[in-house]
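Every protein chain except one is present and positioned as in the full complex.
Labels run A and B following the written order; every chain starts at residue 1.
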Amino acid sequence: MPEPLLEVKDLSVHFKTEDGLVKAVDGVSFSIMPGEALGVVGESGSGKSVTFLTVMGLTQTAKNAVVEGQILFQGEDLLKVPKEEMREFRGRRISMIFQDPMTSLHPLYKVGYQLSEAIRSHQKVSKSEAMEQSIEMLRRVGIPKPDERVRQYPHEFSGGMRQRAMIAMAISLNPDLLIADEPTTALDVTVQAQILDLIGRLKSEFNAAVVIITHDMGVVAEHCDNIQVMYAGRIAETGARDVIYYQSHHPYTWGLLDSIPRLSETDSHERLNPIKGLPPSLIFVPSGCSFHPRCPYAFDRCTAEVPLLLPSDGMHAAACHLPIADKERIFQERMLARS
Amino acid sequence: MSKRYSIVAFVAVLALVAAACGGDEETPSATGETPAATGQTGEVPTGGVLREETVDFGFTNAFDPTGEYLGTAWSYYGNLLMRGLVSYPWLPGDQGGNEPVADLATDTGQLSADGLTLTFTLKDGVMWQPPLDRPVTSQDVAWAFQRINTESLIAQYGNYYCGTIVGMDCSGKSQEDPIEGIETPDDSTIVFQLERPTGDFLFRLAQPAAAPVPPEVAGCFSEAGEYGRYVMSSGPYMLLGSDEMDVSSCNTLEPISGYDPDRFMYYTRNPNYDQATDDNRQNYVDGFAQVINTNVEDSFNRVLNGDIDMVHGAPPAAILQQYLTNPDLEDNFKAEQGDRTWYITMNLIVPPFDDIHVRKAVNLVVDKASLLQSTGGPTSGDVATTIEPPAVLPDTASYDPYATPNLAGDLDAAKAEMAQSAYDSDGDGVCDDPVCQDVLLVNRNYEPWTNYTPILQENLSAIGIELKIRELEIDTAYTTIQTMNNLVPIAINAGWGKDYASPYGFDFFLFNTAGLACEGLVNYAMVGLTEDLASECGDNVLDAYNAAVEANGPIPNVDEDMEACVTTPPGDAYNACWATLDQRLMEEIVPWVPYRWGSQNVAIGDSVVQWVYDQSAAWTAYSRVAVDNDLTIEDVAS
Partner (left out) sequence: MIRYIIRRLLWVLVTLLLVALITYTIFFVMPSTDPAVNFAGKQPTPELVARVRELFGLDKPFVVQYGQFVGRLFLGDDYGWPGLGFSFSTRSELKPVILDRLWVTAQLAIGAAILWLMIGIPIGILSALKPRSIFDRLAMGFALFGVSAPVFFIGPVLLYIFWYKLQLLPGTGYYPIEDGLSQWYLHMLLPWCVLALGFAAFYARMSRANLIETMGEDYIRTARAKGLSERRVVLKHGLRASLTPIVTMLGLDLGALLGGAIITETVFNLPGIGQYAVQSDFYAILDITLIAAFFITIANLIVDIVYAFLDPRVRYT
C-alpha cells in the first residue's frame, strides 16, 4: 500500500463563543491517497468545510478556535508546523478553491496579477516569467485569449471563467492536494458540468488528489472515487462511490440520495423529498447518534450511545447502530419505492 | 479673661500700625496717571515699542482722515501723525484734556470782534515726513478743507464745516477747488471766514479731518477711503515704510508697507519731527505696533505673559474679573471717564410716551443703581443724571432733575407723576390705558444689556406699563430704531459718545431736526418732528404724529435754542447756554432717561511703565506712554 497523502486522525475543531462551545468538527478521522478523488458531502453545518479549512491552516487564525488531533500530510503533522512554514504548504502543496469566485477574487487587482502573486510567493521568478506562467495556466483551464484576459479585472469575467481562473490560481504551483469547496454552487447548471470536467482533467494531468466538498450528491456522482458523508461534525459514512450510491448503510445517506431531484417520465408533479427536520445545533449536539431526531429508524440505543464509524466491508464504514441486515433490507425497500 | 483682651488689643494696635505704614500702594487712580516706575531719578525711560493687539481695526472710512470717524483712529492721528492748527494736550479731563490747545499754529487763533474771521499763524520748523521733506504750509491746511468739501470723499462729519465756513457746502466736485472762506495769503498764515459766529469752532479745527494733508499725495485720491493706505505724517511718528514711497507722481505711489488693513499697523519715529515745536507730546517710545488678533482672550494672555503691552478695547467679562480680583493686577487696570452717555430713549409720537408725565414718571421709576450694578458696578462708569457727560459739560455734572434716594428710583414720586397723565384715568399712579400694554422695548441681545431686561420690566410694571422686550443683535437693534416708520416706543440699546468735548458736538444730531430722517435717523426721540417729514416717512408716521399733536400739543423743537448757543462766543457763556438747553431738554421735553456715563476700561501690561489717559479721544495718550521693553520696531514688525 502506498503511503496516504493526507491522514486526519481524531480531528476536532471547537469554537468558543458567548453562547457556548460550537463543536464544528468533533472527532473526524479519514485518509486520502495520492491521486484520489474524494467527494465530501453533507448539509450546511456538517463540518465539511471547517475540516478542510483546518487542513489548510485557515481556521487557526480565529482566536477562539480550539483544534485537537493530528493532520498528517505526507507524514508531517500540519497542526504542529509553525505558522511561517505552513505558508509553504498553502498554495504550493495544498491548494483550495472556494464557492463564490466573484467575491473570492480581489476586485481591485488584475487577474494576471493575482495569479502571478501566487506563483511569486512560492517561487523566485521574475514578474514577466510569472506572467508567462499565468497565461499558460489560463490556457490550460480553457480560457480563450489568455494573454488579453490576464490584463483584465475579475468583474470582466463571466462566472464560469472566474472559477476557471481560480482553479488556475490553485493549480499553478502543481499542488499534491487540491481542495474544492462547493466549486459549482454559485454557477449555472450548464457551467457546473464544465467545471467538474475541468477538475477531473486537471487531476489526471497534474497527478493531484482532489477533494470536492458539496451538499449536492449529484455533483460527486461522476468525478469522485470515494465519498465521505458528514453530519453534525462527524463522519456518518464513507466508502467507494458505487458502494455509497448502491449499497449505503446510513439513514442519512439514504435521505440524501432520496432528495436528489429526478426527472420522472411518468409524473412531472412529483414532489421533492427532503430529509425532515433541520440540522442540529453544534452547541447542543443531540445525545448519542446526532442524527437520531431526524432518523425514521431510530431506536433506544441511538439516543444513548454515540455510534462509532465501524467498517462493515473493506473500505466501507458507517456510523449507525442498525444491524447490517436491517440496513440492506431498508435500503432495498427505499430503492424500490423510488423507482 | 484679661489675658485674652490684652492679646486682642495688641493685635489691633499692630494692625493699625501696619495700615498706617503700608498704605502707599497706588489704587486705580481717576487721574489716569501712574507714577514713573524707574529708579531714583524718577525719569521716564525712552525707547522700546508699544505692542498692542486688537480684534479688528474697525475703521469707518478705511483710515482716510477726511472721513474717518472711529474714535481710536483719532488717537492715532492726533498723537502720532497729524498736527492740526489746534489739537489736544492728550491728558485726562481734569488736567485739561478736553480743551483744544495750539499745535501747528502759534496760538489758538485771533478772532475778529464780530466773531466771523479767525486768523492763525503757523509755527516754523514743522516738517512733513520723508520723502516729502518740506515744511507744512497753510495751503496744506486749506487742502484738508477742500477734501472735506468734495462730495466723492464723503466727509462723515462734514456737517461741522459745511454751512459754517463760507463757501463750504460739501458738494464740491474736485479737491483742487479752493474754498472761498479760507485764505492763505502766505505759507504761514491762514484766515477762516465764518457764516456766523461759532462758539466751538476751535473744537472743530482740532478734529483730524481739519489737519493738514500733502496735496502731492492726498490729491491723487478722490474716492472716499482711498488715501487711507498712504497717510503722510506731520507729527512725531510715521507709518513704517512710508518714507520709501515714491511720491514723484500719482502713478508711482504704492500702499504703505507698514499698514495692512487686515493684519497690522506699525509706526516709527518721523526723522523730520522737531520736539522743540511741540509742548503737548512727549514721544517716549520709538515705535508702535498694532496687530490684529481675532482671539481676544489670547491677546490678554499675551499681555499677562509679557508678549505684548496692551490690548485694544475693554476686557471681556471673565478677564475683567481677573483684573478686579487679583491684587497683582490691580495697577494694570484703568477705568476712566469715557465721555459717553448710555440712555433709554422714548418716542415723543408713540403712546404712552407721547405724554410728558409718562416720560417723567419713567425717569423717576427706573432703578439706575441696579442698572449700573448689573453692568459691572463702578468700573463700568457712573450713574448718569443728565444728558451731557460731566467732562463734556462740567456745568451740569451735578445736575439731577429726577433725583431719587440712592439713585434707585422713587416709586411714589413716579406714581405721583403718572397720576397726572391722561393714561391714568383713576389717578392712582398706575397706567390703566390699553396703550400701556405690550409696549415694545428694543434692547441688545448680549450682556450686560440682557441684564437690564428684568430690571426695566419690573420698574415699569410698577407704574402700569407692561413691556414687550425684544433683544436684538447690535446692528439690527440700531437699524430698527433708526427707521422712523418702525415707530419704536422705547429703546435701551443705544449709547452716544462725544465727537468733541463741546456740547454742540454731543447734542446736535440727537435733538436737532437735522438728525431726523426716514432711515438712519439719530434723533430717536423725534424732537422737532414736523408734519412734512412725518408724511414723507409713511402714513403710519403721519397718523401717529397727528394723534400725538392733537393729544399733547405741538412737538417741542430745540433747533433755535441750539442755533443761539452755537453762535455764542467761546467761554463760560457758551457752556452756560448749553447747560440751559440741557435743563430744558431734561425738564420740559424729557426725551431720554440717561442712566450711565460709561467708563473706558483698559488693561495694560507690566511693561507699560507710564500710561496716560487722553480725554479727547477717550483712549490712551500714545504720545505720553512709556514702556521698558528694549525692542525696536524692526524687531517687532513681521
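The rule is simple: a contact is a pair of C-beta atoms (placed from the backbone, for glycine too) under 8 Å apart; a residue touches a chain by one contact, two chains touch by 3 or more.
Keep in mind it's a predicted model, so treat the numbers as computed, not measured.
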item: Touching partners, among the displayed chains, of the absent chain; value: A, B
item: Contact with the hidden chain (one of A:Pro107, A:Pro144 or A:Pro323); value: A:Pro107
item: Residue among B:Glu223, B:Glu244 or B:Asp635 touching the omitted chain; value: B:Glu223
item: Touch with the omitted chain, as defined above, among B:Ala62, B:Val166, B:Val191 or B:Cys220; value: B:Ala62
item: Chain not shown, touching residues in subunit A; value: 56, 58, 61, 87-92, 95-96, 98, 100, 103-109, 117-118, 121-122, 153, 155, 166, 169
item: Positions on subunit B where the hidden chain makes contact; value: 55-56, 59-62, 64, 67, 69, 151-152, 154, 156-157, 159, 223-226, 228-229, 255, 261-263, 291-295, 297-298, 301-302, 304-305, 307, 473, 475-476, 478-479, 482-483, 499, 509, 514-515, 517-520, 522, 638
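Going forward, only the chains that are shown with their structure count from here on.
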item: Subunit A and subunit B: spacing of chain centres that average the CA atoms, whole Å; value: 93
